[in-house]
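Written below as structure tokens is the structure these notes are about.
Here the complex is missing a single protein chain, while all its other protein chains stay put.
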Amino acid sequence: MSSIDFQTTRRLPLSPMRAIGTGLITLVAALSLLGPLIVPGDPLAQSLIKALAGPETGAPLGYDHLGRSVFHRLADALRLSPVIALAAVATAGAAGLILGTLSAAKGGWIDRIFVMLADALLALPGLLLVLIVLAMVPGTALGFWAGLSLVLWVEFFRLTRAATRETLASPAVQASRLLGFGPVYLFRIHIWPEIAPMMLTAAAFGTATAIMAIAALGFVHVGMRAPTPELGLMMVELLPYWREAPVALLSPVVVTFALLLGLTLLAGSRET
Amino acid sequence: MSLLKAEDITVRDGATTLLSPVSLHLDPGEPLVILGETGSGKSLLAQALMGMLPEGLEAKGRVAIGDRVLNAGTPDRFRGLWGCEIGVLPQEPWLSLDPLMRAETQIAEAHRLVRGLSPRVARARAASDLSELGLAEAGSRFPHQLSGGMAQRVAIAAARAGGARIVIADEPTKGLDAARRDEVADLLLSEMGQAGGLLIITHDLSLARRIGGRLIVLRAGEVVESGTTRDIFAAPGQAYTRELFAADPESWSPRPSAAHPGPAVVSAEDLALVRGQRTLFQGVSLEIAAGQVFGVTGPSGCGKSSLGDAILGLIPPAHGRIRRQGGAHPFAFQKLYQDPVAAFPRKRRIGEALADVATMAGCAAREVDVLMEGLGLDPKLLRRRPGAVSGGELQRLSLLRVLLRKPAFIFADEPTSRLDPITQASVIRLVTGAADTDGIAVMIVSHDQALIRNTADSVLSLSEPGNEDNALRHRRRASSLT
Partner (left out) sequence: MKLIASRLVQAVMVAILIGTATFIMMRSLPGDAAWRIAAGRYGYDNVDAAAADTVRAELGIDGPALPALLQWLSDLARFDFGNSLVSGQPVMDEIVHQLGASASLALVALLLSLVIGPPFGILAGLRPGGMLDRVLLVASTGVKAVPQFLMALVLIVLLAVHLRWLPAAGHGELRHFILPGLTLALGLAAVNARITRDAMARIADMPFWRFAQWKGLSERQTLVRHGLRNVSVPLITYLGLQFVTLVEGVIIVESIFGWPGIGHALVHAIFSRDVPMVQGTALVLGLGFVIVNSAIDLAVRRLDPRVAG
């Protein structure tokens, strides 16, 4: 009873870490969306004379080995993988939320089947699944979306299912049921407030995971194909020329790190 | 000569004084009980004497232990006394043993590392400690394989293994039923013996009475009165002490039975409940009438709460029939919970949660205000979330919530076991009041036999499960009630 007074100190909605994370993400988004409007240019136009040249007004981050503007390629790349990642997270989040709630509420065979499927997927490295799906689905972007959705829903499912089960077993839900409240009220008042913060964390982590996966596969030449501008692909293309054009290599490295750091900070601690 | 002498101990949190100067002394063979409700500062006093206040709190005063004099303001100096001069028996000892270590090792390590005995001798001493406490075979068990009482004995042995003559026990009977409470009191007294010191911190009046010795009554950080336990219990000198004693269920005057019991609201015949593979009870028959208070008591694990859940239809009975009154509406069967905080939606303001129920039940919003006043609740509470309201107030709000549903039956599951005595008395009065004025059938489940004896119109006593003999006894006792 005396501990009640201490429990009221709740976490602020936006902790400093989360504020910094949001700031970083906004910055990167601004670069990709507003950058090309301020300095117009073509991410695919080659000009071999300018290969590996330094920054100039038309190309604030210099040129790559084929004389393409690194700035415009970067801005383009920053619209590609984050959009795929967000689409995959939205699909996975919706699927995980619906199936997780269903599993927890229905129990029985439905629950067992989904849990078995989720456990099996959990045993497989996500990158492997994405690679297999990529090999089956025509179109790399579509393949990434499908593969990443397949990998990411498991986390949403597990979180939702665990939280919903716990909430449904609580005295608060039992009391509400005795008082005559139906499933819609139970979900809106009891379950959703418990899972919403977890969903934000999982979504931020999921987006970071997806962006990392797309970049990693690009980096080892099995993801997006040249000449599409993609973060990992840009890095591996520019790696051999890092002495001649360090800014060109560092730009995607720094921006990718900033974006992933922003998402990790936004996600906050998984344990809370 | 005193084993421990403390002068002018104060505890402050920044500018707020949590504990005003307290002086006390602890003599060999004479226990000292510090009695108080939640927030009285009794635990802070003990923590200050041990040099283990939570960070941010500041203590002042002098503590003399044996021939050493320490300043309560420098808690680090106390650390060397732990184990070898002062032993602490923690609250809920079953949580205070390392779950991954065998019982004997947890005692032996204090013999070895604190007293400096060789590993072999330490083990032998631990084994003999255990057999003195009647636990010779328990040494190789892990804590989860010990019963609560066994864990308590192991903890006592471990607390004293370093050679401590003074034992400080913080709420040693928390969560125990009456029989176990007396057992613990006797054990602590015999462990103290003629030469040891025993300091007990508790809110439990029965424990205080059983321990005897001297008594200090604390309230809101101030000493209310002190003296020998027998004198204070015989003739409390202060109004607060009298109020506190009067709130003890043992001294309640029995509630008068309803003159004309109404029609039966629920009845059960030849009921049996099973949890896992274990039969909790069988052959229980009962009938609860409108306006009647039906009490159920028994040791923990006997299935008394499950009986209530079965009547509400939350768990299926393994055998037997339960009949709920035909005329009542489907949500006329309600429940009050042991932990009211867990029974409200965690993130919704109480006012909103109550308004939801009022809308659902189709009653006017004004009804909430009327009930608030009737139950003596401050309207400001409606703006808070469940975690920010005291247990007593929240239990009254729970009662309000079920009353909005116009219930025919309320199952109150240990509704006051987490409340202080004075609050407990007022909550129980309100719950039984619902039976008296609104004609609701009330079933109160409690481990406190006195509470049940003095409130219920009829009583069902369940005993330890798993014994055919016991089960038959319920049948007789339960059926004789109806």
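Order of writing sets the labels: A and B. Residues in every chain begin at 1.
Here is the rule we use: a contact is a pair of C-beta atoms (placed from the backbone, for glycine too) under 8 Å apart; a residue touches a chain by one contact, two chains touch by 3 or more.
All values derive from a computational prediction rather than experimental measurement.
J.: From the listed residues A:Ala30, A:Leu44, A:Ala196 or A:Val220, report the one that touches the chain absent from this view.
T.: Going through A:Ala30, A:Leu44, A:Ala196 or A:Val220 one by one, A:Val220 is the residue touching the chain not shown.
J.: Among A:Ala53, A:Ile132 or A:Met198, which residue is in contact with the omitted chain in the full complex?
T.: Among A:Ala53, A:Ile132 or A:Met198, only A:Ile132 touches the chain that is not shown.
J.: Among B:Ala159, B:Leu199, B:Ala310 or B:Ala434, which one touches the chain that has been omitted from the display?
T.: Reading the full complex, the residue touching the unseen chain is B:Ala159.
J.: Using the definition of touch stated at the top, determine which of A:Leu121, A:Leu142, A:Ala162 or A:Met198 touches the missing chain.
T.: With A:Leu121, A:Leu142, A:Ala162 or A:Met198 as choices, the missing chain is touched by A:Leu121.
J.: So one chain is hidden, and I want to know which residue out of B:Ala48, B:Leu97 or B:Ala185 touches that hidden chain in the complete assembly.
T.: Checking the options B:Ala48, B:Leu97 or B:Ala185, the one contacting the hidden chain is B:Leu97.
J.: Please identify, in ascending order, the residues of chain B that touch the omitted chain?
T.: Interface with the chain not displayed, on the chain B side: 50, 52, 79, 82-84, 87-88, 90-92, 95-101, 109-110, 113-114, 142, 144-145, 155, 158-159, 161-162.
J.: In the complete complex, which positions of chain A touch the hidden chain?
T.: 17, 116-117, 119-129, 131-136, 208, 212, 215-216, 219-222, 232, 235, 239, 242, 253, 256-257, 260-261, 263-265, 269, 271
FYI, only the chains that are shown with their structure count from here on.
J.: With centres defined as the mean C-alpha position, give me the chain A-chain B separation in Å.
T.: Centre separation, chain A to chain B: 48 Å.
J.: So in the complex, which bits of chain A are touching chain B?
T.: 1-2, 4-5, 7-8, 170-172, 174-176, 178-181, 185, 189-190, 193-194
J.: Can you list the residues on chain B that touch chain A in the complex?
T.: Touching chain A: residues 38-39, 312, 314, 330-331, 333-335, 337, 339, 341-348, 353, 356-357, 360-361, 387-391, 398, 401-402, 405, 418-420 of chain B.
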